[in-house]
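Right, I'll just put the structure down here and ask away after.
Every protein chain but one is kept in place in this view of the complex.
Let's look at chain A:
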Amino acid sequence: MSNDPTMETVRQGRIVSLESLQPGESGIVEIVEAGSFENGLSVRLRALGLSSPHQVSMVRRAWFGGPLVVRAGKATEIAIRRTEAELVKVRKIEG
């Protein structure tokens, strides 16, 4: 694992999970991990415009651990559960 450049960047803090973004922050999608959904999650997200190397931004975070609203690309707003957003790794855009 230590040779994996993606994991290396994760350790350096540049790549974070989509779940960790704050409203207003955005990032470039690096990879969508499969989790327990096999291909299901990445295929669905790709169809909604949330795939590498597109931009995604956090719009709002519900309280009590509820789903997040993110904007993929130009115009698509997506509600996504935190556990699912955890699987989406993004390269955070600073500033």
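The definition used in the following text is that a contact is a pair of C-beta atoms (placed from the backbone, for glycine too) under 8 Å apart; a residue touches a chain by one contact, two chains touch by 3 or more; residues count from 1.
By definition in this document, contacts and distances are computed from a predicted model.
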Just to verify: the chain that's not displayed, which of "Carbohydrate ABC transporter permease", "RNA polymerase sigma factor", "Hydrogenase-4 component C, membrane subunit" or "Ferrous iron transport protein B" does UniProt list as its protein name?
"Ferrous iron transport protein B"
In the whole complex, what residues of chain A lie against the chain that is missing from view?
35-41, 43-49, 53, 60, 62-67, 69, 72-81, 84
